[in-house]
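Below you'll find the structure I mean.
Moving on, here comes chain A:
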Amino acid sequence: MVSAGWVERIKESSSEAKVLPGILRPGAYFFNGDEAAAEGAIAANGRFFAAYPITPATEIAERCAARFPECGGMFIQMEDELAAMNCILGAAWAGAKALTSTSGPGFSLMMENLGLGIMLETPVVLANVQRAGPSTGLPTSVGQQDMMQARWGSHGDYEIIALCPDSPQECFDLMIRAFNLSEQFRTPVLLMSDETIGHMTEKVIIPPAEEIELVPRRYTRAAPGDYWPYVPDEDLVPPMARAGTGYRYHVTGLTHDHRGYPDLDAEGQHQLLWRLKNKILQNQKKILSFEMARMDDAEVCLLAYGCSSRVARSVMELARERGIRAGLLRLITVWPFPDDLVRDVAGRVKAIIVPEINLGQIVREVERAARGRTKVVSVPHAGGGLHTEPAVLQVIEEALR
Partner candidate 1 sequence: MDSGYPEKLTMQMDGTPQAESPQFWRKPIDEGKAPKLVGVVLMIPERCKGCGWCVEFCPRKVLVISERFNIKGYHYPRVAKPEECVDCRLCERLCPEFAIYLKRSPAQGGS
Partner candidate 2 sequence: MNPETPKKGTDGGDELPGSDGHPMDRILRMDRMPHIWCPGCGLGTTVSCFALAVNECGIDYDKLCVVSGIGCTGRAAGYLRLDGYHTTHGRAIPFATGLHLANPDLKVVVISGDGDLSAIGGNHLIHAARRNLNLVVICVNNFIYGMTGGQVAPTTPEGMKATTSPFGCLEHPFNLPYLASSSGATLVARWTTLDVRQMVNTFKKAFMKKGFSFIEVISPCPELYMRRNKLGDGLAMMKRFQSDRLVKHGADPKEADLGATGKILVGEFVNLDRSTYADAYFRMVSQLAEAKSVRKEEAKPGGKSPAQAGAKAPEAVGEPKAKPRPAEGDREGRGPEKKAAGTPAVATSPP
């Protein structure tokens, strides 16, 4: 008993550049970050959700469970995160815009098939509401400790796109952007939220449908007999074909050629791996997003992302009150890492201070990008809470001494 028109609407949801009518509920809401992310997925025409419950990402699943059925979407709670990740890959190939949500331990389980998503070039979104680890760690408390796992967690070499929201509103906005980037570059995109943002309740504005721009899936225009799944367009991204439309393609997690057939030698690997990497690196300018505050005259730069940037912003104001010309660079796109931007900032300030709720992850990238042009100081935090303003301020003062 398939609902009438279900399959057609699923197809429309991925091929339209606008929110499908009758779905969106514009207005001002009081949402936590997780709920806002779920609403963002609906606004992005997300129609397939599969996940396994895990604190602090559960609210995304709960909201989707309640909302997807009435929005013409499919919700399923899978038996584990391995299944959840694979399930959304299958759904994406069947024509749905699909997402999953998880936190640290589940993120580890999803790593295997994140790699499959990258290899099959499948547009999906994975929201990770980070908590403190390792292992079960602090299930209900904040961490930003999966940032390097996001970049390197799946085996093999790859490029990934990761966005970090710093408010419930941004959970909504960036969820839409994550879907757009995943469609544009045919790759899984990570929304790296954290427990603080996920469980923080703020005003969230859902704009009217006409103000939301969506990137439709790049479906092939080739005739079924002429189509091969991995013949890229000029921007190195290959068009896609939906399952069940007569293209009868084969795709594999093995190293493959343009036909999708296994091509198991060094040359095939070279061709494929560089294309997968370059389709993101060549288009980095389209992916990059950041926010700068009071950086024009800054002598010291606070570089932060996610919930840490909220502390950093307040530290910046405190420092200014004390006569220190502090500025804020908030990374929204953390992966691919904005090397050029950070190098440029490094040439203008006496120090870059990197507060993050881990023992120093993104600071390594900052050090690498700064190439010794300035002093880079990590402000680590083991997780379970936010930095205190005086602690960060003290680091700034010491760095400038």
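Basically, a residue touches a chain if its C-beta (ideal position, glycine included) is under 8 Å from a C-beta of that chain, and two chains touch if they have at least 3 such contacts; residues count from 1.
With respect to how the candidates were assembled, all candidates are chains of the complex that A comes from, given by their letters.
Computed from a predicted model, the values in this text were never measured in an experiment.
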Touch assignment for chain A within the complex, options 1 or 2: 2
Complex contacts: residues of chain A adjacent to candidate 2: 1-3, 6-7, 10, 22-32, 34-35, 47-48, 50, 58-59, 62-63, 65-67, 69-70, 72, 74, 76, 78-80, 82-96, 98, 112-113, 115-116, 120, 199-203, 205-211, 225, 242-254, 261-262
